[in-house]
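All protein chains but one are shown in place.
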Amino acid sequence: MTEVPTAVLEVTDLATHFHTARGIVRAVDGVSFSIEPGQTLGIVGESGSGKSVLARTIIRILTRDGSATVTGRIALDGRDLLTLSETDMRDVRGKDIAMVFQNPMSSLNPVKRIGTQIGEVLTRHLGLRGRAAQIRSVELLASVGISLPAERLNHYPHQLSGGMRQRVAIAIAIACEPKLLIADEPTTALDVTIQAQILDLLRRQQRAHNMAMILISHDLGMVAAHTDLVGVMYAGQMVERAPTRSLFHGCHMPYTRALIRSAPKLSDPPHTRLRAISGGPPDMLQPAIGCRFGPRCDYATDMCRSYKPALSAADADGTHLYACWHPLVAGRILP
Amino acid sequence: MKPDELLSVENLSATYRLPHGRKLSAVANISFSIHKGETLGLVGESGCGKSTVGRSIMQLPPPTGGTVIFEGRDLASLGGEALRRARMRLHMIFQDPVSSLNPRRKVRDIVAEPMAIAGVVTAPERVRRVRIALAAVSLDPDRVMDRRPHEFSGGQCQRIAIARALIMEPQLVICDEPVSALDVSVRAQILNLLEDMKARYCLALLFISHDLAVVKNISDRVAVMYLGQFCELAPSARLYQAPLHPYTAALIAAIPVMDPDRRPAAPPLLAGELPSPMNPPSGCRFRTRCPRAAAHCEELEPAWREAEPGHFVACHFPLRPAR
Partner (left out) sequence: MAWITLVVGLAATANLLPLRSPIDSDFSAISSWPDAAYWFGTDQLGRDIFARCVFGARISLAVGLLAPAFGLGVGISLGLAAGYFRGRTESIIVAVMDAILAFPGILVALAVTAYLGASTAILIFLLGVLTIPAFMRVARANALVFAQREFVLAARAMGATHWRVLRLEVLPNVIIPMLIYALLVVSRIIVVEGVLSFLGLSVPPPQPTWGNMIADGQGDLATSPYISFIPSALMFLTLLSINLIGERLRADVRGSAL
């Protein structure tokens, strides 16, 4: 029943709209993609482009005040998560899909011991208790590279450094060997050296359990190095989606190129002029008509300003998709 | 002090007092200088003392040891009025652009504040200069002057902070992680703006950041810091191409390169985390994480020496033998 029968997660035409006092915020507006087991999908885009809302929509932890409406389809192993009741969803969360956040403090409970927090997940989803839960907790902590794991079980989150907290958050996330792990900027709050350790850890865990992973980041270098597929988001839409290699070797959407070019590169000599994207981020209340990147695009024409470009395939097998009327042909990123 | 030296810092130390009589040595014995119109980058992991270096130069609070000589005068020996006058030629830009602007004041007052403090120039002249400064950072004076900071994005707030820093035409601006809180695209705009301002006002910058790629882009020379001490200082192209200190090499290796064909295969070079600055390791402070550490490193603190012309390092076993 699905196009790619092996996909773990298949998102089709997903839209999340917030109804606010000032109007409708189309935080996610018609996004589709799928991930296979063991694959990592990177999601990049400027702040406010809808990356986190997309992640929170998939795991269904949006605000409960009813201001958010979600349409589309999120199929996990063929089961549409949007049709599940909250009770059923609670079983999916943590067990089939787990999430790691930017700030580990926000996902760890500050007043509970590490051991208790891991134990709760094990009891809830796997029915492990007492001694069995403790042994498994120690194993988990050891597997995420925490020294003296048995002692750490008695510590509170604030007694750990930022990097260790993120390791604990990862340990909790992988406790039930989920099919899909969503990591929303898991290393943004950490130093480069710790960042490398955490990414290495995530990759090893992914290999070990054949998990699918969504890695949200605004660090393009990190995405280039650690993902198989990349989705580029702009103003709530996925404007280009491609295998990582294909994207970094030749993107077709001007926004993708602008984003990649605007980051300072280690290979460039000092004082290389950066190619900044002009203008500010888009107004999510009143996105531009036609192509939403139009107001900031160097190649925009009347066509772009009037009609919305649809996702089209750049290659024969349809893995590289872009939404642009005037795609970059050579698509060369590095000048 | 050489003639074109703007700032000369000798043996700078800063110790914070903690509750229960404990002490934290955030910066220990650092020496460096900044020339006129030069950008010195300062990198290191968080908590290694970068901001403390910046604040000690501003005498906020004054360092607990060493001297800071700015334009030939020792800032520590200047009291009250003279120090305040010196600070006008020395400015600071902070990491959180929103927090560094008072939410209750209008942009026109925020940008004019340095002039108001200095008590120079008449009111109409102030307004004129504020307009010029705002225009210089690509903000439309008519549209922004009478608004308050919360009406602006992070990037715009950082532009306002830069306008404020430049309005007295200072000689040196200390930028403490000025782009760390900004988005990639906005970051490029602000970095370009800083380069333009540098050329326009012949500024020197002390550019503090934990992002090595950003620091490389903007700096003439780069200093690498670890646990309150300098490890290495060299012209930036040189430092990134041929680092001498094992820590510098590890930092550079940890940065993901934007090239899908060059994937990090081996586990990261640097294991472990930053030890507590409350009781730093004996001898070389980096030895607990250093792949080259030997018994010697534990006993003796490596000296800060010029291994190659203009290339300083503190390590017993640098990656290349000294010439």
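By letter and in written order, the chains are A and B; residue numbering begins at 1 in each of them.
The rule is simple: a contact is a pair of C-beta atoms (placed from the backbone, for glycine too) under 8 Å apart; a residue touches a chain by one contact, two chains touch by 3 or more.
This one's a predicted model, so the numbers in the text were calculated from it and none came from an experiment.
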| Which of the displayed chains are touched by the chain that has been omitted? | B
| request: Could you tell me which of B:G41, B:P114 or B:P246 touches the chain that is not displayed? | output: B:P114
| request: Would you mind spotting which of B:S77, B:N102 or B:S282 touches the chain that isn't drawn? | output: B:N102
| said: Considering the complete complex, identify which of B:I34, B:L75 or B:M92 is in touch with the unshown chain. | reply: B:M92
| message | On chain B, where is the contact patch with the chain that was removed from view? | response | 55, 58, 60, 83-85, 87-88, 90-92, 94-96, 99-105, 113-114, 117-118, 150, 161, 164
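Rule of thumb we're sticking to: only the chains that are shown with their structure count from here on.
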| query | Using the average of all C-alpha atoms in each chain as its centre, how far is it in Å between chain A and chain B? | reply | 32
| said: Can you tell me which positions in chain B touch chain A when the two form their complex? | reply: 45-46, 153, 155-156, 183-189, 191-192, 195, 210-214, 216-220, 236-237, 240, 250-252, 254-264, 267-271, 273-274
| Across the complex, what residues on chain A touch chain B? | 46-47, 161, 163-164, 191-197, 199-200, 218-222, 224-226, 244-245, 247-249, 258-260, 262-277, 280-281
